[in-house]
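One protein chain is absent from this view; the other protein chains keep their places.
Each chain gets a letter, A and B, in the order it is written, and its residues are counted from 1.
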Amino acid sequence: MNSITINKNISPGIEFKDNSVLRKFKNRLFKFIIILLSIITISPIVLILSKLIIKGFRQINIDFFTQVAPDTFEAMTAIASGDIIPGGIANGITGTFLIVIIASVIAIPIGIITGVYLYENPGKRYANLIRNLSDILQGVPSIVLGIIGYLWVVINVTNGFSALAGSVALAIMMLPLIVRSTEETMKMVPENIKEAAAALGVPYHKIIIRVMIPSSFSGLLTGILLAISRVLGETAPLLLTTLGSSFINLDVSKPTSAVPLLIWNFYNDPNMINLIWSSSLFLIGLVLALNIIAKRIIANREK
Amino acid sequence: MNSERITKRVLFTVSLFILIISTGILASLIKGAMPAFKEYGLNFIISPDWNPTEGRESYGALPFIFGTVVSSVLALILCIPLASSTSLFIAEYYKKTKVASILKTMVDLLAGVPSIVYGLWGFYVLRPVIVSLGLSDQGFGIFTSAIILAIMIIPYATSLSNEVIAMVPNELKEAAYSLGATRLEVIFRVIIPNAKSGIVASYILALGRALGETMAVTMLIGNANVIPKNIFSTGNTMASLIANQFGEAEGLKLSSLIAIALLLFAITAVVNASGKFIINKLS
Partner (left out) sequence: MKKNNLDINNSILTIKDLSIAYVKGKYAVKNVSAEIEQNAITAIMGPSGCGKSTLLRAINRMHELYPNISTEGEIFLNKDNIYDMDTINLRRKVGMVFQRPNPFPTLSIYDNVIAGYKLNGIKLKKNRRDEIVEKTLTDVSLWTEVKDSLFDKGTFLSGGQQQRLCIARALAYNPEVILLDEPTSALDPVATARVEELLIDLKKKYTIVMVTHNMSQAARISDNSLFMYLGESVEYGKTNSMFTNPIDSRTEAYLTGQFG
């Protein structure tokens, strides 16, 4: 048994030079650099938010939500007489809601059903193809989807710039996010709930509608909210599809404004600069509110 | 047909949308780009001219491919020290502490800022800084865009990095500490080697984001349709060119813009697919 023989001590020799002072210094220095760079990383968000709040807060009043955007002349006279610029972004707010609601109506059912399909057929070749295509779609630059909205809807369907074209572009952006989040949340539903229902003879479609979707409801909602918040601030695809409008428009086949489009217009018009900040503050507030709600739902679910 | 088969059929049919949309996007872009490629052939990709003047029309994508790649890669280079420090802060140094969760929330907020707002901030706040540093006359250019892009892609670079760094088994770190390693040495000899592929994948996906960014870049890059001389000079990216010129485009110019969209689509698809490939290999 005791066949192992121990060699003579490996001589400690000169190899143990005490380098601990330098190493500890490097260690401290590195930690300091990490903290410093982390502070630099988050400083833009602090600077951006404070800039928007300081500059934009004054412009936000009742009119801001109820009036349409002013024209250059109105803004110019207001500036000349030292008043705040009249009007608001009502046409943008209604347009954003219209475009995003239509996009959601398109993307949510397709996204959820496709997500359920992927969950139900995890190993299939075709399902993997769909999953990979969905991942590729998620990486398509939004401007390219703007061109798609233009080619598919503006030219062929509405014969002109329209809210619908913008909605189609945004729906394609939302789709992969909803597909992925649906599949992921379905995976978290305990298998035995499904089996229990199946054992009772509940038909397949009812298992999905009555069991799978309700038990993963909060996850689905989170995915949808994050998808909406992701497209809410999109400007580039709308430039190519919905164009913009100075009126409140609720007709999906007509050009429509949106908050980010208004910001773009204000940016390009030196007289309207003051409205940039309040509109941006509103837009960012909307996006962050959706994000916070979604994160709350996740946090509650994890409890 | 029983209800189970009908349900399966419905699920399958709806899932076809993804296939139809993906192939449809590719087909529409190719069809739209055809006139430009017919006119210029592959010269379109390597030609440095973009001249819409009637009679002397000539379109080439090189300045924009160049502008896109240079600004995005520069953004990635600027992003890496910031994002990796933040990841180490959140997932190693202050793992599971209040301060880490605050930092993480703030990084997540960066992802919620619309591109156009980054553009405004870059225009009104960052650009004057660039001017006062004497880096360029008006503050527009590749470098200014790259700084904003670097900030924009930080949340994408950190989210996956955080996960893989946090997942490095504690027992490996303890093994290194028990041999006398300092934290710095543990980070470079244990944590980074073990989390390497996930970290690389997250930076590839972040690069994919930067390549397709439009509005912020449009507002800061200077929109000069030439190959930039250096990183401080003005230029243009593929996405930004489309945003600027699509409105009044028709005929050959429209086709050329669609051809640029097709190229952009291809570049981002390749970059994203390689990132996803690494992630899939991980799991």
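Please note the rule applied: a residue touches a chain if its C-beta (ideal position, glycine included) is under 8 Å from a C-beta of that chain, and two chains touch if they have at least 3 such contacts.
The shown structure was predicted, so the numbers you read here are calculated from the model rather than taken from an experiment.
**Student:** Please identify which of the visible chains the hidden chain touches across the whole complex.
**Tutor:** Its contacts among the visible chains are A, B.
**Student:** Out of B:Val190, B:Ile242, B:Leu263 or B:Ile279, which is the one that touches the chain we can't see?
**Tutor:** The missing chain is touched by B:Val190.
**Student:** If I consider the whole complex, including the chain that's not displayed, which of B:Glu4, B:Asp137 or B:Glu174 touches that chain?
**Tutor:** B:Glu174
**Student:** Kindly note down the residues of chain B that lie in touch with the hidden chain.
**Tutor:** Chain B touches the missing chain through residues 169, 171-182, 185-186, 189-190, 193-194, 196.
**Student:** Provide the residue numbers of chain A that touch the chain removed from this figure.
**Tutor:** Answer for chain A: residues 1-7, 9-10, 12, 15-20, 23-24 touch the chain left out.
Quick note on the criterion: only the chains that are shown with their structure count from here on.
**Student:** For the complex, give me every residue of chain B touching chain A.
**Tutor:** Per the stated touch rule, the residues are 3-4, 6-8, 10-12, 14-15, 17-19, 21-22, 24-25, 28-29, 32, 81-83, 85-86, 88-89, 93, 103, 106-110, 112-121, 123-125, 151, 154, 182-185, 187, 205, 208, 211-215, 219, 239, 242-243, 246-247, 257-258, 261, 264-265, 268-269, 271-273, 276.
**Student:** Could you pull out which chain A residues touch chain B in their complex?
**Tutor:** My answer: residues 23-24, 26-27, 30-31, 33-38, 40-42, 44-49, 51-52, 109-110, 113-114, 116-118, 120, 127, 129-130, 132-148, 150-152, 172, 175-176, 179, 203-205, 208, 229, 232-236, 239-240, 260, 263-264, 267, 276-277, 280, 283-284, 287-288, 291, 295.
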